[in-house]
Each structure stands twice: as C-alpha cells, then as structure tokens.
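Following this message is one structure expressed as structure tokens.
Of the protein chains in this complex, one is absent; all others appear in place.
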Amino acid sequence: MRMRLSNDEASFRQQVREFFNTQIPKDIRERAASGETREPDDIADVQRILNAHGYAVPSWPAAWGGREWSPVQEHVFLDEMHLAHVPEPLTFNVDMIGPVLCEFGTDEQKARFLPGTANLDIWWCQGFSEPDAGSDLASLRTSAVRDGDEFIVNGQKTWTTLAQHADWMFALVRTNPDAPKRQEGISFLLIDMRSPGINVRPITLLDGSVEVNEVFLSDVRVPVENLVGEQDRGWTYAKFLLGNERTRVARVGVSKNRLALAKRLAAETPAGQGTLLDDPMLRARIAEMENELAALEVTLFRATSGDVDQAAIASILKLRGSELQEQTTELIADIAGPTALAVDGPSDEIPRWAQRSIRSYLAQRKVGIYGGSSEVQRMIIAKTLTGR
Amino acid sequence: MRMRLSNDEASFRQQVREFFNTQIPKDIRERAASGETREPDDIADVQRILNAHGYAVPSWPAAWGGREWSPVQEHVFLDEMHLAHVPEPLTFNVDMIGPVLCEFGTDEQKARFLPGTANLDIWWCQGFSEPDAGSDLASLRTSAVRDGDEFIVNGQKTWTTLAQHADWMFALVRTNPDAPKRQEGISFLLIDMRSPGINVRPITLLDGSVEVNEVFLSDVRVPVENLVGEQDRGWTYAKFLLGNERTRVARVGVSKNRLALAKRLAAETPAGQGTLLDDPMLRARIAEMENELAALEVTLFRATSGDVDQAAIASILKLRGSELQEQTTELIADIAGPTALAVDGPSDEIPRWAQRSIRSYLAQRKVGIYGGSSEVQRMIIAKTLTGR
Amino acid sequence: MDFNLSREQTALRDAVRELYRRNYDIERLRETAIADRGWTSDVWRSLAETGVLGLAIPEDFGGAGAGIVEVATVMTELGRVLAPEPILDSAVIPADLLLRSKDPRQWQGTLEGIASGDLLGAMAHEERGDRWPHRAVATSATETADGWTLTGSKRLVKHGDVADFYLASARVGDDLAFFMVDGSTQGLSRTSFRTPDRRRGAHLLLENTPATPIELGDPDAALRRVETLEQVALCAEAIGSMEEALRITTDYLGSRKQFGTALVTFQALAHRLADLHVLVEMARSMSLYAVAVLEDGGDDPVIASRAALQVCRSARVIGHESIHLHGGIGVTEEYVIGQYAARLMAIEARLGGALEHLQQVASGIDAYDKVVLG
Partner (left out) sequence: MDFNLSREQTALRDAVRELYRRNYDIERLRETAIADRGWTSDVWRSLAETGVLGLAIPEDFGGAGAGIVEVATVMTELGRVLAPEPILDSAVIPADLLLRSKDPRQWQGTLEGIASGDLLGAMAHEERGDRWPHRAVATSATETADGWTLTGSKRLVKHGDVADFYLASARVGDDLAFFMVDGSTQGLSRTSFRTPDRRRGAHLLLENTPATPIELGDPDAALRRVETLEQVALCAEAIGSMEEALRITTDYLGSRKQFGTALVTFQALAHRLADLHVLVEMARSMSLYAVAVLEDGGDDPVIASRAALQVCRSARVIGHESIHLHGGIGVTEEYVIGQYAARLMAIEARLGGALEHLQQVASGIDAYDKVVLG
C-alpha cells in the first residue's frame, strides 16, 4: 500500500503540469476558472493543442494516438488539467465515439473519422435520450428503416448536449420494432448533422445557458456505411460506450476548484467584525465538504488500483461526485447571500460570481439528473450488494 | 388565528400544573426525570392518584370517567404532565382497550373491565405483533378455534410491551383461516394472563431493560364472553384502536425535557476554556433541534384545531416525533463523549447519565420501529398526497 | 389556540386566488416576467380594488384596516401562483413604516396613494459590505437651509426600479433616521437590475438628494418591526410556493411513466414525497406561529428568525428535490418548476440565510430551559 506517487509518476505529474501551464493560453484558462469558457472556440483550441502534443486521446489504442498510460497516469493527467483550469476535452469525441469506433468500427470508418475526432475537426454529439424516456433508455422510439443503401431516420432526440455546435451525431435508432426484447432491434448510426431533415432546437437552462437541445429528425437519409457494427446490436455498443466513462464522472477537480474559490470568496466577504470565512459554522461546512471530497478522491485512487468493487465503482463515483458538485454550487450561493439577488446589475456593485450564483445553483441540479440519475446509480449499487 | 391560550384555557393549564406538582409525589417525578421510573409501582401509583382526582381517563365517555375536554385541553394536560416529569399513564389501558370496550364492548364487559382498567387494577398488554410479521400486522398466525363456550388459542406474540406486569392481554387471533382476505377472519379476544398455557419470555433490549416480551400461547382456553364485538371482525376494532393514539405519538414533552437536560449537561461539561455549551457548533445543533421541536409542537396545535390534513397528521407526528426522540438521545451521547465509555463504574468518576448514554441511544432506536415504523408512516403520508 | 381562518379571511384568500386565476396562466406569467417591468398594471389596479394594496392600512387612511393574518394569508396565495406584483415591497412595507411615524396624518396622501395603487414605495436601506440583519448604514443626512439632503449609496432596493418614493435610512450623526425621498427628485440616480427569480430592483446613488425626515420616535425599533414584518410575510409567501411546488411535483410523478409504470409508484420516490410533505408542514407551522405572535403585537425578531430558519431549511430541500424529481425538464427555463425553486432561493437570500438565522436563534439558548410557544 502506497499513497505517494512513485518517482516516475511524480515526474510525469511535473511534466504535464508544465505542459498545461505553458502551452494552454492563459486567457482560456482564466475564462474557465471563472465559468466563462467560450464555446466552441476555447474547447476546440485546447483540443488542437493537446493533439499537437500527443495528449488529445491518451486512452485510445496507440495506433490512433493513444499513450497506453497507467490508470495512475490517466488520473494525474486529468487532475492537473483541472488544477490548471484547462477546459476538458469534448467527452463525446474522446471518451465516447472514439473508443467505440476503435473497437467496433470498420477500417474505413476509422480512417475517415478518428483523426478528425481527435483534432476536434469533427464535433460529435450524442443522440441517445428521447422525450418521455428519462433514465429508461431502452424505450427509445426513433426509427430507422432500410431503403436500399440508406436508412431513413424519423424521430426526436432530446437533452442533446452541445448539438448546436455538432458536425455529426452518433445515435441509437430502432431498426427492428418487432424484436422480442426492447434492447434488441436497436442500431448505432453515425448521422451527418448537415443532412436535410435535421432540425436543432436549443433548450435554455435555468442559468440562461444553452447547453442541451432537441434534435428533430424527419426522413433523414443515412448511408448504410454509417452503421457501426451489426444492425440491431447497437445496445451492445452503447453499453460499451457508457461503461467507458468510469472515473471521470466524479469530477473531483471541478469541485476542488470550486471549493478553493468558495474559500477565497468567503475571505473577501465582510461579515460581523471580520469576514465570512471567520464564521465557525461556515468553516465547518467547508471543512466537511473538503473532507468528503478527499474521501471521493481517495476512492478514485483506489479504483485505479483495483481495491474496490468494479461493478459499483462508476456508480459510486457518479453519485457522490454529483452530490458534491451540487453542494459546492450551493455553498457559493450561500456565500453570496443577499447579494445573489441581482443578476444583471453593474459588477462594481455586486461581483459577477454573486450575480450568477443562484442561477448556477439552479442549473447545476442537472448533474444529479443527466448521465444516469442518482436514483439509477443507487439501484446499480444496490444490485451489486444484493445480487438482485 | 390565535396562538395564545384563551383565559379559560390558561386557567385550566394553571390548575393541572398545580395538580401535577402537588399531588404526584416528588420522588416519582424525580425518578422519571432521570430515566429511572420504577415499573410497575410508579406507573400504578400515578394512575391511581389520577383516577382519584378524575384525571385518569379524560378522553373516555363521561359515563366511564371521561371529561369531554376540548382538544386544546387534552393537549395542555399532556404537556403539563410531561413538563412536571409525571410518568405517562399506561397507554394500553387508557388509549387502547378502554376506548375499544367503551365503543364495542358488551355491557357486561364494560362493567367488568372498565373501572379496573381506569384504576390500573388490571394491567393490560397488547397482543398484536407476531414473529415474522413486522409492520405487516394482517399476516398474523395465532389461531383461535371455537370449542363449545371457549376458544382454544395457539400461537406466539412478540414485542409485547410490559407483558411481564400484565394481568390481561387484548389480542388479535385468526378465527377463520379461509377468509378471502387476510384482514378478514381475525377476532379480538381478551385473554387472562394467568390462564394455563401462557408463557412469557422477556426480551432484553440494548440498554439492558426488559420492556418487551415474547408471549407463547399453547392451548389457552378463553371463554367466548371475552370476545369483543363480532367474531372475524377484529380488524375493524384494531384499526379503531390504532387510530386512537393520534397526537400522543409525537411525544413532544419527552423530547423537550431531554433537550432541556442536554443543555444543562453541556453547561456542566468542561471543554476548552469554558463548557461544551459555549461551543458554537453544539449550540447550533441544539438550537436547530429546539426549532424542529417547536415546529412539531405547533403542528400538534394545528392538528387540534383542524388546520392540517387529518389523514396524514398522525403519521406526520409519529415520523417527526420519532426522529426527534432519536436525535435527542443521540445528542446526549455526544455530550457524554469519551465519558460514555464506562457503563457500571462509580458515579462520582463518571455521572450516571453519561454511563447510560450510549446504551440509551441504542435502545431508543426502537421509537422509529415500534408502533408503525417510519417507513410505514411515509407510505401513509405519500398515499394522502398521491391518492394511490 | 386556534389556527383556522375566519370567514372574512377565507373570503379574502379566495378573492386573491380568483383574481390571479383570472389574470395569469403559466404562459402569461412567463411573458410578463421577462417583459420590461416584470408585472402587470391591470392586475395592480385589481389588487387595489380588492383592497389588497391597503390591506394593513387603517380605514381612515384609505385602507382595509386588516392585520398581519390577512397580509400573510394573501402572501401565501401570491407565493402559490408566483405572483410578480410587488405587493410586499411597494405597498405593505412602505405603508407599515409610515404608520409607525409619530403623526401618520402627515403621510395621509402617501398612504392613500399606496392603498389606491397610485403610488409605489420602496425601502432603501441595504448598503455595501453588509449582511443580514442589515445595520451598516453609512448614508449621511445633512440639514441645510433648504431642508435635509442625503448622500450615500443604497443597493438592492427591491422593486426600486419603478418606485415613486423611497424610504431611505441614513445617519444623523451616529443615529439612525428615515427619510422620504421622491423618486423623481434631483440628485438621485438609479441603476436597475433583475433578480434570479425574474423580479426587478435598483441600486441608488444619493448625492445631496433632497429628503423629508420621517419622525419615528424610535427609528431602531421601527426598523426592527418593519423587518420582522418583511420576514414573516416572506415566510408566508414561501409556504405557498412550497405547497404548489410539491403539488406540481406530485402530479408530475403521478403522470410520468418510466419502465412501464408511473414514477410515483416507485417506493423510493414516494418516501421522498412524504418527507417533503413533512418539511412543508413544519415550515407552515412555524410560519403560522410567527404570524400569530406578530398579530398579537409581539414583534420579536427571534421568533421571526425561528420561522425563517425553518422556512430556509424546508425551502432548500423542496426547491432542490422538486427540480431533481422532475428530471431533465426540471432544469429548463421554460418549465415552471424551476421558477418555484428560483423564487424559493430568492426568498432565502432576502430572509438572510439559514446560517444567519440559526446563529440568531442559537445565541439565546442558555436564557431559557425549554422553548415556550405563544
């Protein structure tokens, strides 16, 4: 048992820390630190710098740019990325469609899509969720009917993250409505977002941001060569893809940065004779959250070294990670207190973080909902305990 | 809307306060205050004093000693009883079997049982729960088979509170095993605890107390005149009985006394430069509990004046009341801290309350289990919300 | 003890409920909220006609001569429908402060104007670097040959964007005093802002701004009283919002199906609904308690803090859970539930926060053995 990094791991940390701090432009990192990342530009700029240095897709096979890092190295890389306030790479490209194509794609599909996916020349979005489906993904209704060399796709996707910037969508569609089980008869299609018949409607969240969209598909024609793997077996690829996120879901770095910010803000906020950070109750609340976060981070380490039930680990990380993301935004709203009441006044009167705090708090409730709600995670964990 | 007591109500409060403080012996109240009530003597003594003054069974019909008090008066009476640390009357007599006999008993049963029930000459226990039944009362298996003028009862009851002192038991027994619904075919019997074939086995709780028992019934003969109401309709009477507790389940007075005690103990416990009561976090915890308890008490008031959904109210009071009873014993264990580690050493070294604190904490987990667990209460509340 | 409404109070509640049912639906509410001033003049006139704007103003001054119970009853209804009209800020609070003055007759016209809906007031009290309870007044009042002037800045004046007059706190030497400031006077500049729950307000800059003193006798006591009233009224409003948010959420879970069955049949969700219901009832209890005490004349900031603490605790959970239990649509701007959560967060911020009220309550616990209600 060993908590400290080995010498090699420590020098790796040093190396990536220097990379992030010198190669990623400062203005991009500052915008990220204050929650004002410019999409899609900042994301694309970062991804291309990473790619130029061989850091874009470290977990892919070496043939397509992967680095065959140890789990510890992967963790350290991500940790340093967060600590340096570098916006994260687009997960749809790096963690989702890339690995799926590497594993199940044809040689043609790999050659056509992987380089542009790694360099973010192709911006992917994920067409899984549908209205009225919620956490019950297998109830999807978007249909794809074979017509010669094409599928004709009709239906509606929703909660499609950043679809407004997307060039392509990977989507689950129902190709066999008569399959005996709902999970069968689903296929995995790559759809060009410029295809006729696609209509994207942005959905505004409670903080005014446009992050998710409805995507309407009406007689959209998709060439059969854009089918991934076998027809009607898309559920297998989707499960592979969803199981691939693993440890990133905890987003420990995001919460860590936010707690550090909270302390700075509390120390700048006058209260009583001193500042809000002098308040014993607030200090205790921050200390407790820092401790909970440390426990989550050690759990992450344990996951990388295999000392934790593998069936439950992703769910534990998602569940606790979401709760802490929710709690840290809540903390900042509470630090803002009465000053959270102005959302568009002059920033010399009320600082911008305070103006944003309540609306951010509200919108951040999404982290316990998206990507498998906390209730779904609890059922997965319970299943590993009870075997039912 | 009016929070204050009317003049009449206020003078009633004064009158019962004086009664409790002058007529109930001080040593009984002191033992109750420090959690050392002598059973059955203290309970019986109090009940007889109450009865002598016409205060034993205020909620019964006037013909049997009832007072026809308003809900506010009933609440005030109970509140003052708690404030004066008077041990509560035996609920099985006063709130359960008494009202059932008043409502459903024959004239003979009333004449035979009610006076002794009011005066605690008869100590009743409740034979409802059975092993493996838990909150699913209707699954009971104890059978009663008619044989001439008698029923022959066989089976086992459990969690039978204070059965070791009981003269009689009111029990639910299955008289028709073939009834189409489980709730049908159950009868309500009065059983003399001195009958041959009854065997009481005490169950020790985690604080070493003997409060509940297993009661084994083996070919116990019960005369048919001890059947309450109609055969096979016992479920109706049981529901009436259980619905009769209502507001007492909150036990606000008990928690109030315990919180006041906690403050005194914290003020006597050295910590840092002062006492534990100077600690801002402990103060906040106490203040929060006091506030929660105040909210529960106002809810009680609202229940008495009808301003709250009647279907849910008993469950709300039981649920919150149990939680606060649990939390207040937890608070006292935390105030004891490291001194809770000795349970039978000299009391000049470690005070008795501290010695008892962890075992009391453990045993008090019962309040969320007995009398309809918190889960059962939540389902009842949810039902009133959703109509399902 | 009695927690039932009188027949008149029930009639008032029903009138307000009906007024809002007639004037707003979700879509109209949304349009209004994002439009320029954020509320509707027609509704304001109807409120004046119904007597709501002058509810706690004596009949001699053109009001309805009702009390705190009536104000709280109306606030709960407003909370239930997320009514955007600034009844508390522009009418109830300004009127209450003016009525505390030594000679309210001096303000006869203003009070009548409030009751008739012709005049909108606003409290201008909060200043920079202060938290609840706001006492850091640095704005100074100076007496000149032409009368008094004020210099300083006031921030977060609720609905200060449209006020016809302000009741501004200021220092005369070290002493607190209140002044009437005309909204259109020289030397007053205002910067409007919006709130996270789609309301409005303004920051004020006062530079030698002409002002009329309000003779209060004990200005600190008057401030405490008007703050207590504000807290109690906001608590009552929060109750309405919580009750409705829980109702909407329960309905949603009853109609929405997943894995082939209505969500509400999932036991884990049913249990949470039960806990939420308990939280709402506890908050309602403490809110009613604070109302009853204030109605009895007991203007006790600790009791207001008790109610505020419970309301903050319950509101935080109700807001979070009612979004969460809705799933994805819960965090969208177009669906109504998020607006309830936003309103509850904004009310918490105005109340001052659970931490602050908990400290207020905790500071006194060694002064008594048990909490005695009433």
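Order as written gives the chain letters A, B and C; numbering starts at 1 within each chain.
The criterion applied here is as follows: a contact is a pair of C-beta atoms (placed from the backbone, for glycine too) under 8 Å apart; a residue touches a chain by one contact, two chains touch by 3 or more.
Bear in mind that the values here come from a model prediction, so they are computed numbers and not experimental data.
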Handout entry: Listed residues C:A11, C:A268 or C:V372, member touching the removed chain
Key = C:A268
Exercise for the section: Tell me which residue among A:N213, A:T299, A:T329 or A:S357 touches the hidden chain in the full complex. Expected result: A:T299
Problem - In subunit A, positions touching the absent partner - result: 1-5, 9, 72, 83, 256-257, 259-260, 263, 267, 277, 280, 283-284, 286-288, 290-299, 301-302, 304-308, 312, 316, 319-320, 375, 377-379, 381-382, 384-386, 388
Fill in the blank from the handout: Across the whole complex, the chain not displayed is touched by subunit B residues 129, 132-136, 139, 158-159, 203-206, 208, 212, 269-271, 276, 279, 281-282, 326, 330, 333-334, 336-346, 349-350, 358-359, 361-363, 365-366, 368-370, 373-375, 378
Practice task
Could I get the residues of subunit C that touch the absent chain, sorted low to high?
Solution key: 266-268, 270-271
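The rule we apply is simple: only the chains that are shown with their structure count from here on.
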Fill in the blank from the handout: Note, CA centroid farthest from subunit A's centroid sits on chain B
Exercise for the section: Could you give the separation in Å between the centres of subunit A and subunit B, each centre being the mean of its C-alpha atoms? Expected result: 53
Handout entry: Whole-Å separation of chain centres (CA-atom averages), subunit B against subunit C
Key = 42
Fill in the blank from the handout: Cα centroid separation, subunit A vs subunit C, in Å, comes to 39
Exercise for the section: Specify, in ascending order, the residues of subunit B that touch 2 or more different other chains. Expected result: 280, 284
Handout entry: Junction residues of subunit C - those touching two or more other chains
Key = 358-359
